[in-house]
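Apart from one protein chain that is not included, each protein chain of the complex appears where it belongs.
Here is chain A:
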Amino acid sequence: MSASASPNQKRPFWTIARRDAAAGYIFIAPQLIGIIIFVLVPLGLVFWYSLHEWNVLAASFNFVGAANYQMLLADPNLPQVLVASAIFSAGLVILNMSLALLLAVLLDQKLKGMVVFRTLFFSPVVVSLVAWTIVWSFLLQNNGGINGMLAMLGIEGPNWLRTPTTAMISVVVVQVFKNVGLNMILFLAALQGVPKELYEAARVDGTGAFKQFRRITLPLISPTILLTSIITIVGSLQVFAQIAVLTQGGPGMTTTVLVYYLYQQAFQFHFFGYGSTLSILLFVIVALLTFAQWQLRKRIVFYEN
């Protein structure tokens, strides 16, 4: 446009590029301003608060430098909280991903009525989280439905939510059944995107079904596996409602994961300063895990569009 304009003709201020830039900024403005106000400023504040001794009830707010971080390192509860978080997240991710993959492979078979199965496996995703958790809490009571069924088979079930090991298993499993449908659907879509010719060729070469899965299917759906595992792991670190409803962090502190501990410190004991320090710890863990998985991508993911 400017090339054809004669030198004495004044160029308009609103060139296409400028108009585009203005439109671009207007389009992203709500998102960007929102992120700044409701995410980035609070992140800065949480770091600032973490440098203070701040008890809301006592209305004290004093700068203490790194004292909260020293307290964090010396906190006798912290190892147990981190172990509980690690067990919960690892258990959840492993169970969720493998069950999702199994269900997706099953649903990918040529059978009648698969839509019904798909719908039913997916249905817990749309059941309200707390409603789902309450039913499981009811089922897992000492005299509840699950132990009732076990008793009919002559098995004496444990008091699921009051025994350390089974309490942790329970919170993991309840969460897996709630959300595995999401990953299942994403895997199913990825499986259906694998070119059929590859399987044909493998079959002609006499490659077995298991080997086909390992050598063809897994590499080709690896981008989906990576993305869903990042989302699942970050989601697992945010678990709160299930713990609050099922175990309140107990028995003892065996199911007190980091977010639950943070909530207790900040909003039950009113230590906002120390609660903020725990928030920073949570942020660092989320960021490190995401970064590590993103790096792994180069090694594991076979190809990407």
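Operating definition for what follows: contacts are C-beta pairs under 8 Å (C-beta built on N, C-alpha and C of every residue); 3 or more make two chains touch, one makes a residue touch a chain; residues count from 1.
Going forward, contacts and distances are computed from a predicted model.
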Practice task
Assign the chain not included in the display its UniProt protein name, restricting the answer to "Spore germination protein", "CheC, phosphatase, inhibitor of MCP methylation", "Sugar ABC transporter ATP-binding protein" or "Membrane protein".
Solution key: "Sugar ABC transporter ATP-binding protein"
Exercise for the section: Give the residue, chosen from A:15, A:123 or A:295, that touches the chain omitted from the document. Expected result: A:123
Handout entry: Among A:58, A:111, A:155 or A:204, residue touching the chain not depicted
Key = A:111
Practice task
Return the single residue from A:72, A:94 or A:139 that touches the missing chain.
Solution key: A:139
Fill in the blank from the handout: Answer key for A:66, A:131 or A:201 versus the chain not shown reads A:131
Completion exercise
Had the left-out chain been drawn, it would touch chain A at residues 17, 19-21, 23-25, 27-28, 30-32, 34-35, 37-43, 45-46, 49, 103, 105-106, 108-111, 115, 117-132, 134-139, 141, 143-145, 148-149, 151-152, 173, 177, 181-182, 185-186, 188-190, 193, 196, 199, 203, 209, 212-213, 217, 221-224, 226-228, 231, 234, 238, 240-241, 244-245, 259, 262-263, 266-267, 272, 275-276, 279-280, 282-283, 286-287, 290, 301, 304-305
